[in-house]
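Shown here: the complex without one of its protein chains, the others still in place.
Chain nomenclature is as follows: A, B and C, assigned in order of appearance, with residue numbering initiated at 1 for each chain independently.
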């Protein structure tokens, strides 16, 4: 098993650095016969694309995807789907400062400790540009699970939470924050403007809900649906926490409060009276919405100088100029959606493989 | 890749049901020449063993481990280490109620949805007895990483948190709650007695810290150290949330607050002035303590009747009699430690394989 | 991925040494609901069992299998199936000679070179006793692929080949050599008696045919059906060559001679006019019988002294006394059958996972 692949039977491998010529992904194990074109992938990339509002990095990347293999006459062939995105705006900047000193919070020091050297241009492989490849792969995954709808949105930004009673699904696409609460979106605009001007950064909490996941997908122990989602989410840049259903709040409930009672539903399947579990019991989907929540730390790139050391071990100080997202959590929403889709596609195929239809 | 294995090159596979004749684990990929005897494994199992205080299940299991392979003349041979624990207290109870109706919060319904039927005795494969096998495997992992110290403890039980300023490492083993705060331990005793008498249950938060992890272990993308820890933790029964370092609190900090500044340390390595990151940057260890926190939901087995449906879809009601832990979070501490050890042993070997010493 | 596991989604992990207390296998990923009892596994083990004729080792092992998990009320549950076989005839012999000097052709030197030391009793992990675990796993695999019939037999022993025109399927079980040609079986008896008396050994060629494999199982590149079979076969002790269909003979044919022409068959499927390909094209089953052939070297344990070196590097000489098979190829037939079943079960599930029914 490799370091840059994810999934068991629906498996993808990403490659590429922030400032290399291109980045991409190979999606392996995709079922044959699914309709797929570049136009099915591009809209998801466009949602994650940088530079779409003043609240994200101003790096201009069209993030145009090309399908290089695995699709014939508009349908997947069952063989590897190679997707490539060229980097076009690798601004020729002076990286000497970053090359010489470690940016705290970034992977600079850890990479040098591991590999002995690193591609310091824009963070190299540790850049969040890698997530573009995940989003492209996620678009393929969506084709595998047409029965499932996936939606990610921010429920908190800079410590300011949405009002759940004002939740409006349609609002999510109307503001640059994937925010389902119009009033919160307005407040966040102010927070972001203030943050950006200060050269500071803020964190965020992203929630992702998948509806239509059939009861039975998942596995009992180490390939638990929630375990896979946790790995998937924690592998996204800047994520420091993961919750399923009530998450940490569940630790403060009693067994009675946390129960998800069932009664016979209209369609013969159970109707659940609550969803504290977030749609997963014993690692297996219950048929309820699968609810995943992730905590994103504030961007480590800030204008305030921070104490650090140089490659040669001397005391130094660094402040991160240049283009960056003041809140990486915003553009993470499409990435979390993609990872949800990728995990579910894999689990669907694993389930179908083990349990005869 | 299989459903009941974990790890990449240091890999273990667990097997067994709550009420089968035995349970066990095969640990594969262990380095040769390590000193290992049953006496090195048993103490860790004893910490997780049921029935050691009135606050855990009264099922009496000695959890005696046997080494069946992979050790010769007291040392690991490099071939698979098979460990077996016999079940001895599978009380002959009447399971007809559980066989016929689904316990909400348990995996009963999900298993039936997946497999079409299930071993309903004590939860079968979904029982937390499976975690005994992990603890046994974890003892082997510890032999692989002598440079690392691992300690797990509860920081919250039933919504009552410890006082961090009263943290006393020595206290952890002096109370039945793995609680590092003597005053909190006393309060928890009251909470647990009340909970047990009410036939109710409570949740908990377990924190696990690994010190001595060398900078460089880990990987940049899907085998990130924190991603592996998230998967490992979320695969433990009843876990609903995972945090690394500041976790969800990091989402409420600014970049300045969240920075972990560095300055030259006495030994040539950097000295970090904070550890918001929890010892991991870009998926790779920084050399600081690795900090993992998990949220455990309250046990789903409660005496209060809960609405449910029967296997045949009729409305029903169930209350879970019999032996169970009113707070599964307590006995989870040794399990979280084991999973931390297992992930680190694997990452050590992956690192050594890729990067020449 | 580990060293002692095989398979992708139907995956098994074996453990145990020749002279340890037991050996076993964990079969993971098995579909639920299959009828399975120890009585379904034992007959296959009995075919491989030592000591059934004067032509195999005289070690007396009942090879009684126990199911320790994964089966409930006579059916597989979909969770790991743990199978254990106790070693009962680990004769207390003097191993000092083997401990001190390397037996040429055995793994003794290679193990020491790799691990620094080894379990020298009966070959430890390198003993062919490990294959008992494969045969047990293979019995589970057979339950997964009821549409397939698998038959292995010897086509050559000690350089003496069967007469293909005298092939009689019923004969295979009538002689101690799994030989389908009665006349050859008689000749082999003489060869074996002569070999045994001389303390020598001979090689053999085992052929295994699987009929009923549906067209479509397999994969195009690195999980090719024939590639998986080659790995499976070459992993069996003493195997030095693997052929699919015509194998090496195909290298001497022209394209015209090697063609497998097709014409419309009675059932709508193609009827093939030849099977040079051995049932696999481009890594995928064609629906024809899958034909695998393996070459087994002569047992390395012989009474004639052979030059060797000691653990400390001095010149020495060794002759292998004790119980051994003068032709390991004989008892390999059930093992090859098992590996065929295991590969096919895995490929069936992979296929079902990727391609909707």
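Methods note: a contact is a pair of C-beta atoms (placed from the backbone, for glycine too) under 8 Å apart; a residue touches a chain by one contact, two chains touch by 3 or more.
This is a predicted model, so every value here is computed, not measured.
A.B. asks: Since one chain is left out of the picture, which of the remaining chains does it touch in the full complex?
C.D. replies: Within the full complex, the chain not displayed touches A, B, C.
A.B. asks: Among C:35, C:149 or C:304, which residue is in contact with the omitted chain in the full complex?
C.D. replies: Once the missing chain is taken into account, the touching residue is C:304.
A.B. asks: Of A:42, A:64, A:82 or A:310, which one is in contact with the hidden chain?
C.D. replies: Within the whole complex, the residue contacting the unshown chain is A:82.
A.B. asks: State which residues belonging to chain C touch the missing partner chain.
C.D. replies: 1-6, 8, 14, 102, 104-107, 109-111, 113-116, 125-126, 130, 156, 158-159, 195, 200-205, 214-224, 226-235, 237, 240-248, 250-264, 268, 270, 273, 276-278, 280-287, 295-302, 304, 306-309, 313-315, 329, 350-351, 355
A.B. asks: By the contact definition given up top, give the residues of chain B that touch the hidden chain.
C.D. replies: Chain B touches the missing chain through residues 1, 8-9, 29-32, 78-79, 220, 349-350, 352-357.
A.B. asks: Extract the touching residues of chain A with respect to the undisplayed chain.
C.D. replies: For chain A, the residues touching the absent chain are 1-5, 7-9, 11, 13-17, 20-24, 26, 28-29, 32-33, 66, 68-70, 72, 75, 77-82, 84, 114-119, 124-125.
We adopt the following convention: only the chains that are shown with their structure count from here on.
A.B. asks: How many angstrom between the C-alpha centroids of chain C and chain B?
C.D. replies: Chain centroid spacing, chain B to chain C, equals 39 Å.
A.B. asks: With chain centres taken as the means of their Cα atoms, state the distance from chain A to chain C in Å.
C.D. replies: Comparing mean C-alpha positions, chain C is 45 Å from chain A.
A.B. asks: Chain A to chain B: how many Å between their CA centres?
C.D. replies: Averaging C-alpha atoms per chain gives centres 26 Å apart.
A.B. asks: Where does chain A touch two or more other chains at once, residue-wise?
C.D. replies: 1, 8, 220-221, 350, 355
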